[in-house]
Structure formats: structure tokens, C-alpha cells
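With one protein chain held back, the other chains of the complex are shown just where they sit.
A and B label the chains in the order they appear, each numbered from 1.
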Amino acid sequence: MKRVTLALTLALAAGLTAQAADAQTLKTVKDRGVLSCGVSQGLPGFSSPDDKGNWTGLDVDVCRAIAAAIFNDPTKVKFVPTSAKDRFTALQSGEIDVLSRNTTWTISRDTSLGANFTGVTYYDGQGFMVKKSLKVNSALELNSASVCVQTGTTTEQNLADYFKANNMKYEVIAFGTNDETVKAYEAGRCDVFTTDQSGLYSNRLKLANPNDHMVLPEIISKEPLGPMVRHGDDQWFDIVKWTLFALVTTEELGITSKNVDEKAKIENPELKRVLGSDGNFGEQLGLTKDWVIRIVKATGNYGEVFDRNVGAGSPLGITRGLNNLWNKGGLQYAPPIR
Amino acid sequence: MSDITSSGYVRQDLLAERPAPVKTTGFVGLVRTRLLNSPTNILITIVSALLLWFTVVPSVKFLFVDAVWTGTDRTACLTENGACWPYIQAKLPQLIYGFYPEAERWRVDLVLILSVVLLLPLLIPRLPAKGINASLFFFAFPVVAFFLLHGGGITGFGLSWTAGLLQLFDDSIIGAGQALLSLSKTSAIAPLLWVLGNLVVLVGTAIYWLIFPLTWLRDQLEGTGQSVWTDFAITTIVVSLIAFMMGGGVRTGWRPLAWSIATFAAIAAVIKLMGLDHGGLPVVQTRLWGGLLVTLVVSVAGIVTSLPIGIALALGRRSTIPLIRIFSIAFIEFWRGVPLITVLFFATYMLPLFLPGNFTVDGLVRALIGIALFTGAYQAENVRGGLAAIPRGQGEAAAALGLSWWKTTSLIVLPQALRHVIPNLVNSFISLFKDTSLVSIVALFDLLGSLRASFADPKWSAPSILFTGFAFVGIIYFLFCFGMSRYSLFVENRLNAHRRN
Partner (left out) sequence: MSTEARKPPAQIALKIRRVLGGKAGWNGVAVQLAFAAVLGWIGYEIVSNARANLENQHIAAGFGFLRNNAGFDVNQTLISYTGSDTFLRVFVVGLLNTLVVSVVGIFFATVIGFVVALCRLSPNWLLSRVGEIYVEVIRNLPVLFQILFWYLAVLAALPNPRQSISLLGIAFVSNRGLVIPQPIGQAGLDPFLAVLLFGIVASLALRTYARRALFQRGQVIRIWPYVLGLLFGLPLVTMLLFGLPFTFELPQLKGFNFAGGSRIIPEFVALTLALSTYTAAFIAEIVRAGILSVHKGQMEAGASLGLSRGTTLRLIVVPQAMRVIVPPLTNQYLNLTKNSSLAVAIGYPDLVSVWAGTSLSQTGQAIEIIAMTMGVYLLISLITSAIMSVYGWRVSRSLGA
């Protein structure tokens, strides 16, 4: 009895927030006043905190866009760092409302984990990083190499499949967190570091001498990264999904955070629908009429978000590639707002 | 008489001075008797001296001689082979506070000062008023520290909390009864389950009506604006009356009444001072806590919560009531047989599954629950040792005086037993302090975890920072643990002074 009351009193006294795990996420978020967003423990370009605890990154901006759509204030987000192991339990238990943590969309995650993927913010693939001094130019030359990998990810399984398919042997050293893996690779414990290619560029920045390392050209898997929400709440699913589509649509239409006010005044029927002067698409989602304007003013369109965090305007310098718009050679495509 | 000076057997001149006896004391004596008195000993001395030379000299060189003392980023430390102290200086706030917001760090400092002020008099055996000191430190301080560190306020007091808890239990009982009823529809032993289910539902409903005054009162209070203070007033009156009655009524009950009123006055002062009725201080999520703060919070909270659990389990183990004895033994052996890391995994990944779907328990609280259960089992063994050291005659004398089991245990047996437990308690605290480093594996940042997180900063990436960081954190751990172990020896010697011969 003592233990139960102790446990319960501790739970109550710790200011726990009661969150219903049913179709009430929008209401819960509005009542709470902040969006609870699950992010990584520090991946530059996607979600990483600076010394003062301010978060920046592509996944971070997605959550800020959602918060702007709901509260008209992109700062009303609480970022919860999650490891690869507990990211899904945090979402399932209700601790976070949306998991925006460079998570790969796979069938097992979409079905058995009680969560839904809302879209793809970054089309990625797994790659390898080696030291330039090893004079290796292709992943097929990596027979009998030692590979450092983070455990509990699709990376581990893809690695096993790739080496088995190409009849190569390897030694795997698995660590619990991304930082440990990078540190071990840097210390020379292994020859190769493998993760999603965006992660390779991002982690290269954390190394002491980034120019001593190179990313091999091979992409050995498909890793579509996107935000996840819980099963069972269609309204919340739609809100997050259409926030992503709003980012892409605004780039398609050339709306940026700088010119959104002028664009709102133009008499173009499509612009009027998207920016809320025509129709009540915002209310149908459960948001306001100017939901797209709020999003673009807070974070910019998809192109601006990409450039600022991982593209030309950032230390990573990744090219748009597959993440360009559909009519520019990439895969980003948004259904019409109509 | 003959002249004495002229006898043949009396000395005429003084003896020559003999050399002094071989010194066996002092440094020279030490060298002669304990270091170099035989060939084997000489060899051993040389080997030990070499051992010390090859470990101490490189360490001193690394830490002091070759070390870099000033600098602003990694360029200062890239060239030298010695320790990189500017790195420690830059990361020191992170190692002590974690990511605690800078503007609120005064709260952490205040908690540290309060704990030192309350703990030091407790540790010095000579100082008086240990009772008040102990009750302040073990009961008042944790609550105040929680509200200071975490923030937040209260929206009710004793009445609403009691009503809430009782309502929870009641809901669960009624739920269990209804589950039994629904099970009885499809089961083989349907009538039995139906009877049992109805019985449980009946009990639940009876309890519901029993606690109805409390819940009704609480709902009324929530409606008014001043819920906290009205609730507080009601609780004060009720508790003081109970204390008065149990203290002996009009004859001797005035002292407990005075103590009760004084305690509640102090609580009121604290509530007013910290503004707890108006939402209190800004909330700082436990996710932001880190470094030495988390280490101290986890170890102190662990010891404080594990002691009641340990005493209960030890008494249960000694009990003659079969079920309680079996349960205590099973519980103790289970928690002592598994490693702490699996207990932390259990608390972090399994505990959320055991709670109802809309309860979320904080990550730090989960780790604390696991540690409390684990340490409680170890404390049970310590307390059992203390209980066994008390002569059986004490219990027999108490029985001769007509004292019940509860009175014997609480007034006679436990106070004597806890005296034997104190050195073991300090040893447990030392182990727990070291074991808090394990929470870094379940993604909480303690001192070691903050250190490892700080290694990832590219601004300070240099070859020597790893060893520098480990040296610094090692020194901190060593100072704390060594100091506590010396204190434990001191206390043990004092407590057993009557046994020394």
C-alpha cells in the first residue's frame, strides 16, 4: 500500500499532465498552450540545440510551422529530445504530440507501432563515410572493414543486408547514441561510419577535421524521413499532413516569408484559396482561415526551410536533389488546396 | 675511613661516549625497519617506488605541468599534450546545472545552500536539537526543494488531495467489480464470479458514499476562488483536533496541539513566501536538469525514499505472519538479484505500460521509482542487521510491560536498531552516489552523462579533452565518496566507542 501511494503521490506531485490518448490531440494541445514536439538528441541541420538551449533544424521548423498554424506563434513549442530507442514509446504514451525526428517511413513502423506517417520532409538514403586516408572510392571496396553504427535503427539492418548481398564480410560495432558512434569512428575504432546521408554530412561537422573525411557515393537504401503522429486521431493527422503540403505548395506558387503579404493582395483565384481569402479550408482542418499565411510567416516555404537548415545557406551544403519540387526534378509534390 | 677516591675499583675518568642506539622511530627509523631491512624488502621497496613513479609523475605532468590554463576554443588545446582546463571552465555550468535556464539557477544554488545548512548540524554529533533538525531535513526540505527546483504551485491542500486519492481507489475498485461481473457472463464459474463481482461493486459504492462528503466539499472549494487557503484552514483544524485527541485530550493534549499548529503555521509561511497559491515559481522541466544537480537529487531522493521501504521490508521479513514474511523475502531477493541497469530499463520502458493510458510519468520520476525500490531492498538487509543486533531481552521486557507489537517496535526496537544502521546507511549512500552514473544509460543527464554530452561539442574538439574531462569528474566523485567514507568511519568509531577495549 505504502509503495502504491508513494508511487501515485510521486506521480501526482511531479506535475504530471494528463493527456488523453484518443482523438482529442488538437484540443489537448490548445488547452496546454504549447505543442510537444519529439526531436533528436542533437543532429545539426535537423534538430540540434545551441548552448543556450535554442533548437534549430529542418524537423524543428516543421514543428514550428504546426505551432504557428495553431497558435500563430512559432515559439509555442516544447522540444523533447528522444533517443532512437524511446522515440516511439514517447509518442505512444502521449508525452509528445508529433515525432519530428528524422524517422524513416517503413511498413512495420506504420502498422505495428500505433502511429502514422504524415508525409516525407526529406527523401534520404543510407550511405557510408570513411577517412580520406584509406583511399577508398566506393562502398564495394569495403570488404572486411569495421563499421560503426547506431543500434536500434533501420541502418543496422540495411547494413547487414547490403554486405550480405555483395558477399562482403564486415565487423559491426554498435553504440546506443549517435554521439558515441561518431566518437568511436573518430577515435579510429572503426573504418566506416554509416547512417542516412544527411546524417553523414551533419555529423561530419561535429568532427575535429571535417575535411579528412569523405562521404562515399553509394546510397544503399531508401530512407524517406517524415513526422509521425498517433493512430486514431484523423483530425490531428490531417493538420500535420497539410502543414507539410502547405510548405511545398507555397514554394510551388513562389510564396516566401518576405512576399506573402503582397501575394495575399493579388487577385489570383489559386493564391486566394491558398492564402485563405477564398473558401474555408482552414476551418475544415480545425485551424483558422489564414493558416497558410501563419505558416509561411513563421518558417518560410519548403525551399527556405531546406536552404536555411541543410542546403546552400547552411554549413551542411546539401543539394536539393530528390528533395526538389516535382517540376524541377525532385519528388516534393503537394495535392491541390481546393 | 679510607679515601674513597683512591680505591682500585672506582673509576677515575669518564667512559668514552658510545654511539647512539639504532633509531627505530621517525623517518630514518621507518626506512630502516620497514623499508630496507632485508634484501626482499629492498627489492619490494624499489618496485613499489617505481610503480608510484610511473603512475604519479605522468599524471601530475598531464594535470599541471603540461596543462593549458587559458583559452577560448579548441585552438588553445590542440598543440599541447596536457590537460585542457579552459574546456572545463567553459563547460562547468553544464556539468553542474545541466541545461537549467540561466535565469533560474539561483533556485538551484538556494537549494544547495539550504541542504548544507540543514545537513551539517545533523552530521556533527555534538550539536543538539537533532529531532527538529532531522524532521526539517527529511520532511520539510524535500518538499521545499521540489517546489524550488521544479516550480509550479498547488491548487488544493490536504482535503482535496485526500479526496482525490480516495476517489481514485474507489473508481478502481468499482472498475474491478464491473470487470468481474462482465467476466462472469462468459465464464464457467459464473455464479461465483457474479456474487464476487456484485460484492466488490457493493463495497465500492459503499466507499463512494462514505467519501461523498469529502468529494462534495472539494468540488465546492474548487468553485470558489480561494481554494488553497480554505482547504488549508480546514486541514489545519482537522489535523490539530486529531492531534489533540490522540495526545490525550484536555489533560495532556496541549503539547501535540501546539506542535501541530506551529507546523501548519510554518507551512503557511512557506506557501506565502514562494507564492505557491498563485502558481509558484516558473516550471523547469526535469528534462533540462543535468550534471551534479541530477546526481545529488537522485542520490538524496533515493536514500530518503528507500529508508521507509527498507524498514517496512525488514520488519515484514522478521514477522511471523506467513504471507507478509513470504512476500517480503521474495521482494527483497528479487530486487537484490537483478542489476541496477535492468531495474532502470524496467522503470523506463515497462512502468508506463502498467499505468492507465492517460498517465504520463516524468522520466526522472521513473528512474527514481526504480532506484527507490532497488535501494529499498538493500536497505532492508541493513536494517535487518541492525534489528538482529538488539538483544532479545528488550522485546521480552517490553512484553512484560504490556506494550503491543507496534509500540514495542516504534518506541524500543527501532530507535536502537537505527543506531547500528547509520554506518551502513552512509555506505549505501556512497554506493548510490556512484550508481547514479547509470542513469546516463537511460537518457538522463547526470554528472557523467553531462560530461559525455559535452564531448560532442565541435568547438572544443581536441585530443586531450577526453582525459581532462574524466580527470575532473573523477576528482569530484573521489572527493565526495572519500569524504563520505571517512565520515562513516568517524561515526562508526563514535557509536562503538563503548565497545572498544
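Keep this in mind: contacts are C-beta pairs under 8 Å (C-beta built on N, C-alpha and C of every residue); 3 or more make two chains touch, one makes a residue touch a chain.
None of these values were measured; they are calculated from a predicted model.
When the whole complex is considered, the residue among B:355, B:422 or B:495 that touches the unshown chain is B:355. Annotation: of B:144, B:159 or B:173, B:173 touches the absent chain (contact as defined above). Within the full complex, the residue among A:26, A:39, A:98 or A:145 touching the omitted chain is A:145.
In the full complex, chain A contacts the hidden chain through residues 1, 4, 21, 84-85, 88-89, 92, 111-114, 134, 142-146, 151-153, 156-157, 159-161, 164, 170-176, 180, 184, 187-189, 191, 231.
If you put the missing chain back, the residues of chain B touching it would be 30, 34-35, 41, 44-45, 48-49, 51-52, 172-173, 176, 179, 319-325, 327, 333-334, 336-342, 345-346, 349-350, 352-357, 405, 430, 434-435, 437-438, 440-441, 448, 452, 466-467, 470, 473-474, 477-478, 481-482, 485.
Assume only the chains that are shown with their structure count from here on.
One finds 40 Å separating the Cα centroids of chain A and chain B.
Across the complex, chain B is touched by residues 2-3, 5-21, 41-42, 49, 52-53, 78, 80-83, 86, 89, 93-95, 176, 179-180, 182-183, 205-208 of chain A.
On the chain B side of its complex with chain A, the touching residues are 74, 99, 101-102, 146, 150, 152, 161, 164-165, 168, 283, 285-288, 305, 308-309, 312, 348-349, 352, 355, 357-362, 364-365, 368-369, 372-373, 441, 443, 452-453, 455-456, 458, 461-462.
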